[in-house]
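Okay, structure first, notes after.
Left out: one protein chain. Kept in place: all the others.
Moving on to chain A:
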Amino acid sequence: MDNAPAPGKGHLKEQDWKVGVDIGGTFIDFCALETRSGRVASLKVLTTPDDPGAELMTGLSLLAEREGLDPAAISRFVHGTTVGINTVIQRRGVSLALMTNAGFEDVIELARLRMPDVYSLFCSRPDQLISRDMVFGIPARLRADGSEAQAPDMQAVIEAVATAKARGASGIIISFLHSWRNDAQEAAVKAQIAKSAPDLFVFTSSEVWPVIREYERTTTAILNGYVHPRVSGYLTALEDKLVSRGVTAPALLTKSNGGVMNAAEGKRSCVQMLLSGTASGVIGAAWLARRAGERHILTLDIGGTSADFALIIDGEPQFGTGELIGEFPLHIPSVSVSSIGIGGGSIASVDAQGVLRVGPESAGSTPGPVCYGRGGTQATVTDAMAVCGWLGHSQMAYGQLQIDVGLARAAVSKLADQIGRTAEEAAQAILDIAISEMFVEVEKLASRAGVDLREFTLMPFGGGGPMLGAFLAREFKMAKVIGPPRPGVVSALGGLVADLRGDFIRTVFTHLSAEATPLLRKALDSLSAEGLAWLSKQGHQGPATLHVSADMHYVGQSFEIEVPVQAAWIAEGKLSPIEDAFHAMHAKLYDFDDPDGEIEIVNLRLSAIGAGPALELPVEAEHAGAAAVPEREIPVFTGKEFEWIGLYRRDLLHPGGRFSGPAVVAQEDTTFAIPAGATVDVDRHLNLHLTFSE
């Protein structure tokens, strides 16, 4: 059942719409399903960065016009917004002050010391979201066991608040050492600030995400506060607009953990939505994969400036912490997505030694590739695709872009002349290099996860994924590629199908021993209560699923691995299954375990899940006579020479259809390049299945 039943739904006999919306850098994508007729509508609208939310209304109007959507007939409205992440990337958040222990004011600047570019004498850290003059050291100290060594000096708090206000702070973050163990000091200081400066908003580190490790906890709380006013303002305005349009379903928001939450929650827990865009792409891909019967998936989403990859193992997205928001790590559970700065807009160049390179510079979406004819002058990956002949046979992005192959050829020829090659050779080399850059990142991802990619199927989506995906799959000897029918709206679909999902954590940091049982039991009880309360606050009325896991390590290790555990083991004080599960997971991830080693349990985690709607997209019957017929033959440079290959229209491909590469499939939102050696089958969900024979 739906987790957000709209009031008054009963009288809408004709229509019942579920709408998913994903806002990207250039376009906002709609995926809408009318459940009674099984009609699916997808749509792209240009974003309006100056008036976030306006494009949503435009989209609803277009859906009403084209599909006859009645706003009152929307029973589920899910959207992912980039307001939060853009606020961080563009540094447009509010001025904040940080209150922390005296003597530890530099924790956020020092971070974890190690910097990414270790060979450069110019390596540096980003400027902090809170500069050092807005960090106030308060005499206060908790010991590691949570007992109080020194109570917060409230006079110092009062003075710090006055100074912070005078320096323009509109909000305050409080983070004290060991508040993961005892949040009383943070709460006391928060209460004091509420008295002396009720106009300032305040977040404490323990209420945002109460995890051990001061830098990680503090920086997560800071991100939350930094985006809070803007996100909250945006959501309030959005709710008003939706109501004025007659949409009665509550607005749900996609989260970094792949789930959804309601808008009231989103206004406080802003940090939960920062990575929702990439997360819902993976959720959408997982949903599509399950439907197509695929278990292990590598997703590939290529945009103008970057390529995102994620693993789906046994149908499940993978989770991690420490994903980057701009330059700052975010330490709440997020769907793991790796990213590299190579996309369709990445610029090719020839270096001083005459070597052809691609990126990291990018033409982005403005001016974009040369072939878009919007003022770009430097050859990009997309231009190389155009020169080779893969692009330019149809309109792109629902008719909003026209490819000018001549412009692309002129730009690529300039580079080709520098290295004494033909334009096609240079273009092919640009594609090979771009793919090899992605190869490096995907190899790292696979090797961190300890998986063999030959057992995986690649699912490319986004505007650029289908252009390069099949070539990348060949590099890994992946036997299969699956192309979903609407690669441009996979993220929007992800929101449409997502569950309500809230994550909760208690740091317990204790040896796994009988003595620890009461502590673990108490932590689990409070986590469960918190999880269930969260679901009911979201308006969820159906059954709840609670997943429990524990972050553990051997004594002496200072990184943890997350191991699923059963609530009953903790409730009944059964430690040996927990130990066994940890040893087994350690052996699986690290190739060894230490059955005699002492185990420490650092965190208990709980995810409270309220199942999303059980949606069915329409399934097409297999046609007799569905044979795939190319519209025409086009010349494409396939690596060594020009070949005449088939150009297929995606909307004319029917279940049961089959053809072979090399071929091009053109569709409204992307172009699918299919290399030689691939056999393509169209399934009943209109996915293209590419299989390669060796």
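As a convention for this text, a contact is a pair of C-beta atoms (placed from the backbone, for glycine too) under 8 Å apart; a residue touches a chain by one contact, two chains touch by 3 or more; residues count from 1.
Convention: contacts and distances are computed from a predicted model.
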Chain excluded from display, named as in UniProt, from "ABC transporter permease", "ABC transmembrane type-1 domain-containing protein", "Cytochrome bd oxidase subunit I" or "N-methylhydantoinase B": "N-methylhydantoinase B"
Contact with the hidden chain (one of A:A64, A:I89 or A:M115): A:M115
Chain not shown: contacting residue from A:L589, A:A611 or A:A676: A:L589
Which of A:Q557, A:S660 or A:T679 contacts the chain that the document leaves out: A:Q557
Residue of A:S131, A:Q318 or A:Q541 in touch with the missing chain, whole complex considered: A:S131
For chain A, residues in touch with the removed chain: 103-107, 109-110, 112-125, 131-133, 143-144, 149, 177-178, 180, 212-216, 351-358, 419, 421, 425-426, 429, 432-433, 436-437, 439-440, 443-444, 447-448, 450, 475, 509, 556-559, 589-592
